[in-house]
Every structure is written in structure tokens, then in C-alpha cells.
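Can you keep this structure in mind? I'll have questions shortly.
Excluded from the complex is one protein chain; the other protein chains are retained at their positions.
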Amino acid sequence: MKIKLFYFARLKETLKYSTEDLELPDDVLTILKLKSVLAKRGDVWGQMLMGKLKVRAAINHELVDDKAVINDGDEVAFFPPVTGG
Amino acid sequence: MKIKLFYFARLKETLKYSTEDLELPDDVLTILKLKSVLAKRGDVWGQMLMGKLKVRAAINHELVDDKAVINDGDEVAFFPPVTGG
Amino acid sequence: MTVRVQTADFDIGVEINQLRQARKDIGAVVSFVGLVRDLNDGDTVSQLTLEYYPGMTEKSLAAIIQQAKSRWNIMDALIVHRVGTLQPSDQIVLVIVTSAHRGDAFSACEFVMDYLKTEAPFWKKEANSAGEHWVEAKSADDTARDRWSIEK
Partner (left out) sequence: MTVRVQTADFDIGVEINQLRQARKDIGAVVSFVGLVRDLNDGDTVSQLTLEYYPGMTEKSLAAIIQQAKSRWNIMDALIVHRVGTLQPSDQIVLVIVTSAHRGDAFSACEFVMDYLKTEAPFWKKEANSAGEHWVEAKSADDTARDRWSIEK
């Protein structure tokens, strides 16, 4: 399946990625599983996505938790806790 | 003693007085006593000051109750409950 | 602290800009604007006339701001209240409170309005097709004010 990924704020800056298209096996893919796949890219990826920092995730613009399932064509985003207003 | 009186809103309109100077005996004068003195001026005065309508009083710009004592030179005001804002 | 009673209209943008130029540590500005409604207690309103007690009204508004300042951590507050004749959708009253953080500004601004409604000497007379009448004080306004003595 194909998904589109977005990174924001500290994640975008540290990972040096703002957006990317990913092609993944058609297994059941949760947010947690996707994080562990991305974490294998290297230390900084592991620290950012599976480390001590709080990371929030959204699928198709809706906030979701680690158990949420990603489907083909979804837009997935990772970002830190929000600090607007 | 001499006092200055003000009337506002419905009281001013009905009594046809906005302000007046009053000279009164040097007895102890409470708000209640002053109301009863003024009420003797006629039916409409009695209705406005001692009737069913709620009347608020102020001495020298401070809200007071019926027991408050008026002194020589004071500015006394009578008005309905407030409805600003 | 600013308190003004005036017949002229006010511009909330101008007032906020003045407050925010005074200092750079303001984080929150909470404002209330009261408007003349075309309908009150089921009656249409064609016009509203506001009367006040010059001298006492300004003192009363200043005292309400002082109470708010003693209860919450706020920086400044402004009240502008119009008097004279107003039409539906005209602005009647403006309250602005500034603070470092929003919680204090929200509470203080609502407190000022609840006290203004029940303690500041203003009186409204409404006009409609049937004639003119003085607006009655509402017990809901007393209830709103009395909340503040039990709640912080």
C-alpha cells in the first residue's frame, strides 16, 4: 500500500523530512507499527518516534493513538504536542 | 441641616424632580426617615418611595440601605435597581 | 485603569492597541462588547435610552475594577459605557482586561460585567411601537453576580 507522510515542528527539523511518499507491504499497519518501521532508519529516527519525546499522530487529519490502523492512500502525520494560541 | 437630593430614571420621570436642595431639622435622619418625610408630599411620592417598587439609595455616591444615617451637606440619591450593561 | 461614560461610540481595536502598546508582557486580552438587541423579553426594541448618575457611576465602575484586580492576577482593565439614545445593534458597553495568562483575564472580565450589570448606576428605557418603558432589573443578573461570592 501507498501512504503519504508528513512531519511537523521539531520532528520535521530533526528528521529533515517535511513530507514523503511510502510504499509498504499490504499487512495490517498500525501507527505503532509504522513508527517501528521508521525507527529502523537510524538513531535519530528512533529517538524522535520511539524515544522519550511525546509524539502525536494523525490519520487523514484526525488525531489518533498508537493502535489506529492505516489504510492504503491515507495521509499520516507525526508531530509533537501542540503549542498554539 | 441641608442636603442635596437626586432622583433618577423612573423616579425622576414620575416625581418630575431631578434634583433639589432640602433643609431639614437637625434630628438623626436615616434613609428610611427621609423617605417617609418625602412620602408625605403626596400619593405619587408615597408610591415611588414607600410602595411596592424597589428603591435604591446612595449617600455621597455610595450605595446604602434604609438604616444609613444622613449628615449635613450629604448628597442623597434615590433610584430604581440598575439596568446597565 | 480607565473608566469612561460617553455618548460617542467606541472602537475596540483602538482601545486594545493602546493597552498593548503600554507593555510587552501581556499574553491575554479578554473583551466584552454589549450590543442593543432588537428583541428583549419578547418585545421588539426600536430604541434604547441610557441614563446614569454622573460622579457615582464612574466611581462605581472604578471600584469594580479594583475588586477584580484584588481577586485576579490582571494587568489592566478598561470600561467604556455609552449613555444617551441607541439603536438595535449599537454598541453599549466595552470591557477589556489584560493579563499574562488567559484564565485570569476571562474570570476578571466576566466578573466586571456581572458586577456592572447589578451595581453600576445605569438605567435603560426601551422604546417600541407601543411606546416607552423602563427596563426591569433581572434576577438572573443578581444570580450571576452572587456566584462570585462562593466561587473563586
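Think of it as A, B and C in the order they're written, each chain with its own count starting at 1.
Here, contacts are C-beta pairs under 8 Å (C-beta built on N, C-alpha and C of every residue); 3 or more make two chains touch, one makes a residue touch a chain.
Remember, predicted model here, so these are calculated numbers, not experimental data.
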As a test of the contact rule: which chains in view would the missing one touch? A, C
Residue among C:V29, C:A77 or C:V135 touching the omitted chain: C:V29
Residue positions on chain A contacting the omitted chain are 6, 8-10, 12-13, 54, 58, 61, 63, 77, 79-85
Interface with the undisplayed chain - residues on chain C: 11-14, 16, 20-21, 24-35, 37-39, 88-89, 100, 102-103, 105-106, 109-110, 113, 144
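Here is the rule we use: only the chains that are shown with their structure count from here on.
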In angstrom, rounded to a whole number, how far apart do the mean CA points of chain A and chain C lie? 48
Chain-centre distance (mean CA atoms) for chain B and chain C, in whole Å, is 26
Please output the residue numbers of chain B that touch at least 2 other chains, ranges allowed. none
Residue numbers of chain C (touch at least two other chains): none
